[in-house]
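Let me give you the structure first, and then I'll get to my questions.
Note that one protein chain is taken out, while the other chains of the complex remain in position.
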Amino acid sequence: MTTIDLNADLGESFGPWKMGDDEAMLEIVSSANIACGFHASDPAEMTRVVRLAKAAGVGIGAHPGFQDLQGFGRRRIFGMSNSEIEALVIYQIGALQAIAASEGATLQHVKAHGALNNMACGSPKIAHACINAARRCAPDLINLVLPNTALENAATEIGVSMAREVFADRAYNDDGSLVARGTEGAMIHDPDAAAANVLAMIEQQAITSINGVKIPVAIDTVCVHGDAPTAVAMARHLRRKLEDAGVTITKLSA
Amino acid sequence: MTTIDLNADLGESFGPWKMGDDEAMLEIVSSANIACGFHASDPAEMTRVVRLAKAAGVGIGAHPGFQDLQGFGRRRIFGMSNSEIEALVIYQIGALQAIAASEGATLQHVKAHGALNNMACGSPKIAHACINAARRCAPDLINLVLPNTALENAATEIGVSMAREVFADRAYNDDGSLVARGTEGAMIHDPDAAAANVLAMIEQQAITSINGVKIPVAIDTVCVHGDAPTAVAMARHLRRKLEDAGVTITKLSA
Amino acid sequence: MTTIDLNADLGESFGPWKMGDDEAMLEIVSSANIACGFHASDPAEMTRVVRLAKAAGVGIGAHPGFQDLQGFGRRRIFGMSNSEIEALVIYQIGALQAIAASEGATLQHVKAHGALNNMACGSPKIAHACINAARRCAPDLINLVLPNTALENAATEIGVSMAREVFADRAYNDDGSLVARGTEGAMIHDPDAAAANVLAMIEQQAITSINGVKIPVAIDTVCVHGDAPTAVAMARHLRRKLEDAGVTITKLSA
Partner (left out) sequence: MTTIDLNADLGESFGPWKMGDDEAMLEIVSSANIACGFHASDPAEMTRVVRLAKAAGVGIGAHPGFQDLQGFGRRRIFGMSNSEIEALVIYQIGALQAIAASEGATLQHVKAHGALNNMACGSPKIAHACINAARRCAPDLINLVLPNTALENAATEIGVSMAREVFADRAYNDDGSLVARGTEGAMIHDPDAAAANVLAMIEQQAITSINGVKIPVAIDTVCVHGDAPTAVAMARHLRRKLEDAGVTITKLSA
């Protein structure tokens, strides 16, 4: 039996501002990356989404990012030392751990958000800071990593549990990196094409690049987006197609 | 043998701004209330002070406050629901727990900061929110409470471990409340007077009010201030006087 | 010819989070209270809305609030001195003034937001701080005030230009204060009832309380809400009803 995890970024509302449809997405995904208050969310919102995720039986993950609400954690910030980045990640993991504990839940995984994730994929130093952060405060967490990046390398070198993720709606270059947003063909907008793409990656345990090159990777989880109505529909379609093909959607710790 | 805990608010620097002399105070106190990033401090600063406190053998406590750096958590904020306050406290406890875990340390206690503490002392609802927050995410923590307040009542009603604290340098009203700052005689500025005051409270297990009324309380810890050079000298003087009188300074968990 | 101003709070998005439909509301109202970055908005968002308001010929007003994004400026914050409140208001007015200047526009008015407005209505000290702030940095601005409040009194005593506002969708007590939200009958949900209510207030230059008591006031502007789809429809309905009754909607400076 083939199984796969579906993960999405959830809990991205903040104070009076709403984003996404967490309830709808929690019926689709098996793992939730929950914002920890630095790039989105706040303590009350984190509590709300942890409660929903627990009730839905969805794996709960910390989604630490740069402290940048206005930029939603998508702006690269240079000039933080490795120990500052480690402390930033540990702080956010701990905050969500305590909220989970208060709800009788535990964390399953951790995934860096936005610019922090991007920088960790390209910089061995930042990658080690992120992986070490989780190892030092929560050694049982599964680290979500993009294959063929400094982040995957750091997880391997440090020897932590990891899950490799692919994107349902993004095209890849021949070296396994993502085709940059804004480039022709970078995004897969057609739900059927995205589902076929994911099914092929799972069956072949390989990414097929935009040029047709096959890059073998162990695929543990598929990232779907949930911050728009169309995204919810696309994620729902993907889940149905996977299930129709006999793939079981199940969280990482299962 | 008489023992007592000395506690102080530490780790109150933020980014480029320094406050207090944490190293000096950690040679004097046995318990440190460490700011958690909402009213002061940041993840790197919390890490620094946890490391220092662990090395000094000082009990590490979370010191959660309102999210108000500019006002240093001293402004009363109305309009948060009980569950919002609970989440706020849980978030901050968790952040410090993870930082402590990353340094191989564990938390000993929790003490609300500034306006949050003041409001919890006066409001049963806020007091229950604070005590429940700690109980739900970290049930082993000792709750520091002011005697004769809604906070002490909440700790009693909920049935958590608590330590009652008195102030070395503050005068008390006949009902056991603190004489408001700014009132004549509210502050004890003379180090010898402060030390004598504390010794008397410990020996008698009672507070003597500004009018001479004795109010029995179980005294577990004495709060000293550390955010000024004179405060460090006063705290050091107090410790020496206590030791000269045969009182052993020891952290709460000992 | 009867004329009246319609005002609404606009520009309340922040970073990646959207709120309200500014474009739709700018076709309805004649004055816009634009958030200044403390309780909502950011410099880029302020620029966007100033540009839209200028293009629509709508009067541009500063809408300063407490520095509290998470609480949307609706939490009362105690412990700021009068001079701190003055500086807070001046800072925000200046920020919007410069953005308006950069777009070739000028400010028409200022209206305190949320908890700051509520506190200014009840506290002569805070009312004077708000009115003095505007007088000191932008003496030509019109101050929006609720009639029969400390804020109106302060504007009268200090001798600044003011405009008195009533609410389209709120009921009033016999003393002219607003019936508290949550009380039976506090909100007027029916668009026709709200429009009839406003027309009566304008024609009679008086508020009619929930008990039928008439309180004479000079009515210069009517506040409508725009942060929900139904609110837009209600505001549009009100404008049409006013125009059908021969009332001209026109901004304050006209």
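Per-chain residue numbering starts at 1, and chain names A, B and C are given in the order in which the chains are listed.
Heads up, the rule we're going with is that a contact is a pair of C-beta atoms (placed from the backbone, for glycine too) under 8 Å apart; a residue touches a chain by one contact, two chains touch by 3 or more.
Everything numeric in this text was worked out from a predicted model, so none of it was measured.
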item: Partners of the unshown chain among those that are drawn; value: A, B, C
item: Touching residue (missing chain; options A:24, A:56, A:77 or A:245); value: A:77
item: Contact with the hidden chain (one of B:4, B:19 or B:137); value: B:19
item: Touching residue (missing chain; options C:26, C:96, C:131 or C:171); value: C:96
item: Residue of C:24, C:137, C:158 or C:186 touching the missing chain in the full complex; value: C:137
item: Chain not shown, touching residues in chain C; value: 37, 42-44, 46-47, 81, 83-84, 86-88, 90-99, 101-102, 133, 136-138
item: Touch residues of chain B, complete complex, unshown partner; value: 13-19, 40, 42, 69-72
item: Chain not shown, touching residues in chain A; value: 67-68, 70-71, 74-80, 115
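Operating definition for what follows: only the chains that are shown with their structure count from here on.
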item: For chain B paired with chain C, centre-to-centre distance based on mean C-alpha positions, whole Å; value: 43
item: Length of the line joining the C-alpha centres of chain A and chain B, rounded to whole Å; value: 39
